[in-house]
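The other protein chains are all here in position, but one chain of the complex has been omitted.
So, chain A:
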Amino acid sequence: MDKVLSARFGKIKPDSIEEYIQAGGYEGLKKTMSMEHLDAIEEIKKANLFGRGGAAYPTGIKWEQAYAIQRGPKYMVCNADEGEPGTFKDKHILSEDPFELIEGMTIGAYIMGAKEGYIYIRGEYAAIQKIVKSAIENAKKAGYLGKNILGREGFDFELKVVSGAGAYVCGENTALVESIEGKTGRPRQKPPYIKNCGLYQMPTILNNVETYSCIPWIIKDGGEKFSSMGTEFSGGTKLMCLSGNVNNRGVYEIPFGTTLRELIFNLGGGMKDGRKLKFVHLGGSSGSCFPESMIDTKICYYDLKKAGFSLGSGAVLVVDDTHCAVDYLKTVMEFFEEESCGKCTPCREGNHRLVEILDKMTEGTATMADFNKMKSLAQTMKTTSFCGLGQSAPMPLITLVKYFEEEFLEHINGKCRAGVCSMSGKAGK
């Protein structure tokens, strides 16, 4: 299979522009510079590329809309916050082939006429930030960034790395933009959308690392070729992050259409210690949890949506039967309790109260009233939260309750089948 994103991983010195060019780099940018802007965007539309950050918005459409906006200056921004637990794909692009991202953003800058761009990299990737900064410097020295790029008069593009400071919510696009502006990372009311009114209230093209990194290949080899690698509904390949109770954890580039079972049992080498697969947590902490009976679903935006799930960032966390669904959920919800920015009521207070009820469950002191409140609260959070964080935080709860309801009921009756929960409050009940 052709690799779009990981072809150069481990084969070149990541910040060496010479090695990147030798390995076919910057062909996409050069080709773009010989094309009409709208033709380049058309190529991306043909590619059937969907945003890889989690929201899966069609990139070609996004760029077409941003291109049509007359106001300026326009900014290129890359979301490299990669805060979703179980997600570590952007890390590989940034540390093993940062030029494919830089080239992707430069192509965007050429099309949009943007003069400035920002790569917002999570603070925990401090070492990787250095690699990216070095790559930017080298691109600048070689004339691929800065003034009059590749000798083209007026094609100027400056790229800067901005470090996140540890807040998960800054992976939400509007909070990310606030953070770049130096403000506290909290989401903005939408509309206006980022493309109209983003960084410094200016039109902003904001994509995930993986999305930008697909662009050079798409321009170079054509949108149709890219699209044909995937399914009818999802073009290209996807970096999947496999973790949990499997033998071979890691990042795998797969064509869309591969099933989860193939990923887990073929590429991933199956379950560790021969345990039974209990459920898969797909798309990161804010994704859905579902049992083994559903893992023959194809990795494809359409098929997953039909099954009621979202691919999210591409995280696949495999959980075996030594784990308790309730205890697992509690750990996940503690993450959201910690990471809620606090702006809106349902997310700020809701995650906190879900943890409170789950605490009672694991201690064996929860009642049916608690269980019902938990379910009702989760729905309210999903439908009323301000941003994607609060809206999706209850997803693991909603899906675990859907597929493992009897385990929750057992906890109310003081039993944990996996023997994980302490049930320490049971005696006093």
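Here, a contact is a pair of C-beta atoms (placed from the backbone, for glycine too) under 8 Å apart; a residue touches a chain by one contact, two chains touch by 3 or more; residues count from 1.
Criterion: contacts and distances are computed from a predicted model.
Engineer: Please identify the absent chain by the protein name in its UniProt record; candidates are "DNA modification/repair radical SAM protein", "ABC transporter ATP-binding protein", "Ferredoxin" or "Peptidase".
Structural biologist: Protein name of the absent chain (UniProt record): "Ferredoxin".
Engineer: From the list A:377, A:398 or A:421, pick the residue that touches the absent chain.
Structural biologist: For the chain that is not drawn, the touching residue is A:377.
Engineer: Which residue, A:31, A:272, A:323 or A:348, contacts the hidden chain when the whole complex is considered?
Structural biologist: Final answer for the missing-chain contact: A:348.
Engineer: Of the residues A:68, A:126 or A:369, I need the one that contacts the missing chain.
Structural biologist: The missing chain is touched by A:369.
Engineer: Residues of chain A in contact with the chain that isn't shown?
Structural biologist: Interface with the chain not displayed, on the chain A side: 167, 169, 184, 186, 189, 337-346, 348-353, 356, 369-370, 373, 376-377, 379-380, 382-386, 391.
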